[in-house]
Every structure is written in C-alpha cells, then in structure tokens.
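The complex is shown incomplete by one protein chain, all other protein chains being positioned as in the whole.
Chain nomenclature is as follows: A, B and C, assigned in order of appearance, with residue numbering initiated at 1 for each chain independently.
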Amino acid sequence: MDPNFNITKAGHVELLVTDLERSRRFYVDTLGFVVTEEDSGQVFLRGLEDRHHHCLLLTKSGSPGVGHLAFRVSKDEDLDQIERMVSRAGMFSKWVGIGEERGLAGRALLVEDAFGFPVEFYAQMAPEEWRIQRYDSYRGAKVMRLDHFNIMLPDVPSAYSWYVDSLGFGCTETTETEGKSPVLWAAWLRRKHTCHDIALTTGKGPRVHHAGFTVSDRASIMDAADILASSGYLESMERGPGRHGVSNAFFLYLRDPDGNRIELYTGDYISADPDWVPIRWKLNDPQRQTFWGAPTPASWFNDAMLVKSPRSGRFAELRAATIKDRPDYLLSDR
Amino acid sequence: MDPNFNITKAGHVELLVTDLERSRRFYVDTLGFVVTEEDSGQVFLRGLEDRHHHCLLLTKSGSPGVGHLAFRVSKDEDLDQIERMVSRAGMFSKWVGIGEERGLAGRALLVEDAFGFPVEFYAQMAPEEWRIQRYDSYRGAKVMRLDHFNIMLPDVPSAYSWYVDSLGFGCTETTETEGKSPVLWAAWLRRKHTCHDIALTTGKGPRVHHAGFTVSDRASIMDAADILASSGYLESMERGPGRHGVSNAFFLYLRDPDGNRIELYTGDYISADPDWVPIRWKLNDPQRQTFWGAPTPASWFNDAMLVKSPRSGRFAELRAATIKDRPDYLLSDR
Amino acid sequence: MDPNFNITKAGHVELLVTDLERSRRFYVDTLGFVVTEEDSGQVFLRGLEDRHHHCLLLTKSGSPGVGHLAFRVSKDEDLDQIERMVSRAGMFSKWVGIGEERGLAGRALLVEDAFGFPVEFYAQMAPEEWRIQRYDSYRGAKVMRLDHFNIMLPDVPSAYSWYVDSLGFGCTETTETEGKSPVLWAAWLRRKHTCHDIALTTGKGPRVHHAGFTVSDRASIMDAADILASSGYLESMERGPGRHGVSNAFFLYLRDPDGNRIELYTGDYISADPDWVPIRWKLNDPQRQTFWGAPTPASWFNDAMLVKSPRSGRFAELRAATIKDRPDYLLSDR
Partner (left out) sequence: MDPNFNITKAGHVELLVTDLERSRRFYVDTLGFVVTEEDSGQVFLRGLEDRHHHCLLLTKSGSPGVGHLAFRVSKDEDLDQIERMVSRAGMFSKWVGIGEERGLAGRALLVEDAFGFPVEFYAQMAPEEWRIQRYDSYRGAKVMRLDHFNIMLPDVPSAYSWYVDSLGFGCTETTETEGKSPVLWAAWLRRKHTCHDIALTTGKGPRVHHAGFTVSDRASIMDAADILASSGYLESMERGPGRHGVSNAFFLYLRDPDGNRIELYTGDYISADPDWVPIRWKLNDPQRQTFWGAPTPASWFNDAMLVKSPRSGRFAELRAATIKDRPDYLLSDR
C-alpha cells in the first residue's frame, strides 16, 4: 500500500566543517556553489538549478560529519503523517519550529531513524532566484543541484524495507553478494524520477558515505578535475573521473578540506516507469562501481562521515557490518 | 483535487510515413533508434535508454502525419477512471484490445479529446533489453528516449485547463502575449520530473508540432548535425542547433523524409519540487525560443503534422487560431 | 623557390576601440582574455596558451578598425630580408624601434603592402607566464591563442601570389566562382601547421574581416554563446555557433562593442604534409561557409574593419570588388 504522504526528493544536507572560510573557498570559490546567505556560524548554499534557499548547509563545528539529511515532502500535512508513522515505529523525532533552521518556510520534523540517521522532513523552503540561465555566473564545477545521499550501515535489508515499504521509495538498482544465498548488499532508491535520492550501502554505520551533486555534463566533471588540480586541491580528488556501472552516471568523488565526501555526478536516467524492474549487480563485478574497470581506493570503503544523533546531540556510535563491507578487487594503496 | 489516476509520462508516438524503407534509413541508420520489431507495415523503435517495446512507431500510410500520441499510466485500473472522465466530458473514446497494437501488454484507451487530438492511454508495454550501457551499439544521434510532445491548437487556455485540472499535469513554463490583457499563448506541462511531457502552442489545429526525443548531451546534438550534413540530410535540419530559452534545453529540429517534425533535445532540468512556480515568458522575447537570439524560420510556424481522428479515421479538420500564432521577429525566408 | 626568411605564424593584431573600459569588459571579463599589461591608452591581451606578451592589442582610438596585423618570423635577420623584398616591390615600410610597441623585444618592420594592409613583421616578443594549466584562471570563452586573420580585398589572385610566391605561405583551401572560367574568390593560407594563418576574401577593401582566436573545443563555444546571451551581449553574436565547411572548424562570430569582428574557432586540422593539395570549394556551395547549411547574415558580407595606413596614419581608402562579393544564398534580413 502506498504511504499517505508524498516524499518528493532529497532536499538538502548539513555538513559539519571546522573552518568556514576554508570550506567556503572549496565549495564556493572552487566548485561554484551559490551563496544564498551566511553568517559566522553557517553558510547556506544552493546550486545553479535550485529555486530554493539551500541544498547544502555548512555549519561550523568542532569536528566534521553530517548534521542531518533532509527530504522534501509535498505539503505540510505530510509531516503529521510521517510523525505518526515514526512514532508508531518507536523512533525518536522532534519538531523544528519555523525560524529554527534558516531558509525553511515552515516547520520540519527531525527523526532519528531506527538505523541511527538524522533525517529531516520539510515541506516548505524560501524561494530563491533561479540561476540556470545566468551562465555568466557559472563557476568552477558548475554544480546544478543536490541529487542524492549515499549512506552506510550494517543492515541494508532492514533499511531497504523502511525506505521502500514505509516511505514509498522505488528501487532502481541493487547489489547482491555472490554465492548460493546472495544477500542484498546495496540498493539505489528514488522518489524523484532519476536513478536515486538515497543509496544504502553495507558497512560500519550509521555513517553518510557521500552527498551527490549534479553537474550538467561530462565536460563539467573534467573541467572540475582540471580546476581542482591547478588550485591546490589535488588531494581532494579521491576517485574518478569515471563512468559508474550502477546508475550509468559519470562521477568524481571529492573530499572537502575536512574530509567530508561529496560526489559530482551526471548522466543517469529517467526512472518514471511505474513497473521499473531493478537492475541487479554482483558485488565483485569489476564494472559495477566503475564501468571502465578501474579499482577503487581503500579509503573509499574505510572512510565515511559520522552523523549527529538528534536525541543525544553527539555523533552516533558505530556498529560494524556483519557481512563483508567491500568487494575483493580493491585498490590497496590509496 | 488530484485526479484518481496517475499519468506517468509521455509514452510513445505513432508517425505516419509514406515509405518505410526511406524512414528507416533516417530514423535507424542515421539517428540511431533501435529496432525492436518490424514488418511490412510498421517499424517499432525505441531509444537506448528505453526498457520497453517502443517509444516511436512508424506506420506506412498514404500521407504523413500523426496516428496517435500516447501517455503511460501507473496501472490498468487508471484506464477505467480515465474512460469515465472522458465519457462524462463527452469525448469519443474506444478500447484498444490486447494484441491490436503490437508491443502493448494490456488494453489501451484511445481518446479523441475535445481539441481533436488522438490520445492513447496505456498501462503496460512489453519489456525490452536496456541498451544504455551497450555503448558499442550507439549510433548516429544516439537517441535515448521520448521526452515530450508539442501540439498546436487554436485554444490553448482550454487545453491547459484540461491537462492541468483534469489530467493532473503540472505547469513548468508559460508564454503569454504582450499587452494589457495578456493571453496564455503556450504552456509546458509535465507529469514526469522534467520540463515537460506535453507543450501546448497557439496555432492552426489540431496539429502536432513535433515529438521531442532526448539525447545525452550537447555533443550528441552537434554530432547529429555533422552526420546529417554529411549523409544527404542537409534539408532535414530545420532549426538549430541552439539553446532554448524556454526549458533551457539544447535542441535541433529535424524534418523526416515525409516532413514530419521531431526534436533532438537535451539539458532541461528536474522539476520535482511540489511548489514549482511557472517561469513566464513573453511571446516576443527574442530569447524565449532561442536563448542566443537567433530568429526562427517561418516553416516552424507554418508547418505541423495532421492528426488522425479516432472517430472518423480521417485527418482532423483544422481551425485557425483567433489570436496571432507567431512572434513578430520571424525569420522570413526559410 | 623558397623565400630566404621564415614567417612562423600569425602573431598579433591591434584593434582600435573607442572605449577601453567597455572593450575590457567584453574581451577580459566576458571572453576571458588574460591582461598582460595596460595603461590609459592600451590593453595588451594574451590567450591561455600564449607564452608571450600579447596576441591582441586594444588601442583607444577615435573610431574602430584595425591598427595593424602582425606575423612573427624566426629571427631578427629575417626582417632585413623582408625589408629588401618589400622595398624591391615598391611597398612602403618603416622600422618600429625597440620600445615603440610595448611587449616587442626587438625591432619590427611595419609594411603597407600593395593591397593597402598594415602588416607588421617581428621576431621577438617578451615571454610571459603560460596559463594553459592554470585551469583555475580560465574564464568565459577560455580563449587559448590567436589563430588567423581574414582579410577582404578586391583582388584576391594578386594577394594570393604575394603570400604564396613571395612570403612562402602554403594554400590549404580555396573558393572559386562558378561558371566556365572560375576565378579564385578566396584562399586559406598557412605558415604554421593548421588550416590557416591568413584567409583572403573577395570584397570591398582593404578591410580586415575578422581575427580568429582559438578555443579548446566545441563545448567552449557553446558555453561562450550561453555566457554572452546572459550578460548583455546578445547582439554581439552575429553568426553561429556552427560548423564550417572550409577548415572544418566550429565557429562563433562576434562583434565587439565597437563592431570590430572576431571569431571563436576550434577544430580544424594539422596541415604538416609537404604535398598538401588544396581543398576546392565553389562559392555557392551551401555547405562551404556552414557545413550544416545555415545561410549567412548580410552583415557578414557588408561589414568589415577599416585598416590604418602606415604611410598616412589615416584609414585606407576602399575600392569595390569587380566580381561579386558574396554567394547567392544570403540570409537577407540580418
């Protein structure tokens, strides 16, 4: 049965950074995010395609990580339905009042889900100028919008059930382990009509692996690599550029000055068909992660972002995965 | 109130062509559509991103035009709801039984709407191999999928009301006439999360102006122009390549060997926000049609495809627009 | 017989502009030329690939036009050989001493050739930082370097003889008139191993039709069009973007704020073969100018830049062409 509320898309993400100026140089001066608003503690950023206040919120903090992920819903009443459901499921939640998070134009519901993730739901955000045809203001990587979250947790099958059965996400692609009794190792789930709004990956968690931001085309990703390489961010480029097997997108993974990870992403597909049959991949398929076969650096599996518990205000404690958390073909020395 | 059915996207279009072999050379050999199935009377084509039987159906016919447009719905029962609604509205409709249109995996409802257009609704189509990662089979313009229809009719405001209020489409952009009492001259309407599934334009109608097909990026459109120009299709390129103001997409308009018009299209935006405020353009804004200011050839306003009446089986009779059907900046000599 | 000097390439061009600040906004802020040096009367610009002081010199002047064109030669003694030759040919010339033109690192020879053009020859220019891998400083159209000059004059066959027989240029492509006694209508001539350093075109002259500057790829030209269209330079885009037949290059023709014309150009070929047979085009071939068949605006044939006479210091007087100066397929209304 469909849920009685409508999540529309991955809405925004709050990254914790230790030095706002340093982060601003990375995200704004180098990658080309647009500053909507800022003060001494926060910078609110949006992409060139965004028509609302922010899709990326940088908050000054003692240590890096993720403050919260957020999904946008269709209307304010949807939030009440979600509150009822998470409450029934025994999850912690609290209302974020108007004015408590700048840019939001209504209340929001902040949930600590059963897997330990801080997930905010909101219906309204302040409108902002669309820059999509202000090509004269395009800079750096020309980031257009937030596309998706990728989260890492020990129990992907349970999270899959929560997102698909309770929150109404559709599944576009999966990764399963090899062997006679394959286990669901990762899943790509969507509300908007793209490959995904959120991906679930097996690993020590709760952690956020990365937030993916869309750029217009492959050229923008190549240009971003050139720009990063000539402006002191050589070490920021962790993986790529390359073509994904899963999602078919072209990618470049970056570590920001605090080590937080984002992805520049372009070229997946439209998934509007109601009967979409998930594309199934095997964990050790060398083309799954990178269609061109290039192995992935170990840091890509070792490192991910801690998440702040809405309940405790501290970073959530981690549990290790009980099945293997990476393919066998790993690139050992990076 | 939302409708009690769910249209998911522009599904497919039937183009009438007078010489199947000649059309096949254009659509398959030159543009790179994938042939799913064909016989002496029809060729069923899909794009590289399509996972179903066809998005373009070429039917041999005595004269060119459009057999029908088709929207896909979520489930079979949606068709009953639509039938009730069109029946109440006094429109002609008839069921297309399983097997009557090859590739459909269930019944379909063929409607002659109040504006004279043959519009089919269907829920199920036979699955086909996804070619998105068969890059070795990419050819020509590398057409990925159907994106939208653009139809021409005298009374856009009434059609707008039908699509938005009755069929549940959202409006992303509009064009209005100048002056003190501006009139809605065109509208871009969507179900899937892109700029549009259908555009309504003022002009003599009912006619279909074009069907838009997506390619991956600007390079594919440039490549298509080079290929067409070196393989005897110089005259097929009617307008572009260029950047649209409306939709922000990159485009190239083509006339097939029968004069039917299609668009190669790429680079619009994701419209998943529930509170999307339509972008409003003025008819005579020189950047509305082509963001770079290039005027449009007269043929672009003069010519469009006749549509076959589901009721009579003949081409629908045309009525002229009662307001002006084109901007003032027209390029006179093409 | 080969000449006893060695012209290496089109070196730089001096454009006369009436408002330096306005021109600087166009060339530097919008197109991305790099400023090497400037004062109240001149701005010295180079491209991202240039390793020397300037390839474009803007000089404040009462009216627009071209101050001089300049070719670089291999060594200082080459200038003496050229002086002897032009003197024998009865052309006016004068030495430009060290320090008279900023950036030059040796003397130069300024010639008024038999066709009325101010052509400078120089061997040495001050070196400057190479920006080719300073991708963080790429802006706008990302202009890389000067590629060629295109000049317009009544008597192309005579100029062809001067450039090929006396100055040692090779011919890569030609345009001839139709008919039983075809006449050489235009020629593309090169010293460096590309399509051309200078093109000769039939028309009222002496005038300079445009200076062509190289960008890295087609994407840069599309991006430039988007940037110009969104920063108030819509009227600057005179022709293109498109693909040339002649040269095979991708192009966009721009008029600067004074009406001076430049071309953004990319994608010709390497012409290092010693036995290159010129590609021959007919004047009315619709694919000659634009491979995709788009007609050319009338302004493209009507307008060109006046040139300053080295002898008189005034603009050279014009003589009309005695054969037709344009193809028949002209786009009449722009």
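In this text, contacts are C-beta pairs under 8 Å (C-beta built on N, C-alpha and C of every residue); 3 or more make two chains touch, one makes a residue touch a chain.
Keep in mind the model is a prediction, meaning the values are calculated, not measured.
A.B. asks: Determine which one of C:Ser61, C:Gln81 or C:Gln124 touches the chain that has been left out.
C.D. replies: C:Gln124
A.B. asks: Tell me which of A:Ser61, A:Ser158 or A:Gln287 is the one touching the absent chain.
C.D. replies: That would be A:Gln287, which touches the missing chain.
A.B. asks: Which parts of subunit C are in contact with the chain that was left out?
C.D. replies: 6, 8-9, 49, 51-52, 72-75, 123-124, 127, 130, 132-133, 144-145, 191-194, 214, 216-219, 245, 248, 267, 269-270, 272-277, 279, 291
A.B. asks: Just the residue numbers, please: which parts of subunit B touch the chain that's not shown?
C.D. replies: Those residues of subunit B that touch the unshown chain are 30, 133-136, 138, 217, 219, 223, 226-227, 229-231.
A.B. asks: Spell out the interface residues on subunit A facing the chain that's missing from view.
C.D. replies: 218-219, 222, 225-226, 228-230, 234-235, 237, 241, 243, 250, 286-287, 291-293, 295, 331-334
Here is the rule we use: only the chains that are shown with their structure count from here on.
A.B. asks: Report the inter-centroid distance (CA atoms only) between subunit A and subunit C in whole Å.
C.D. replies: The separation of the two C-alpha centroids amounts to 50 Å.
A.B. asks: Centre to centre, by mean C-alpha position, how many angstrom separate subunit B and subunit C?
C.D. replies: 44
A.B. asks: Residues of subunit B touching 2+ other chains?
C.D. replies: 218-219, 291, in rising order.
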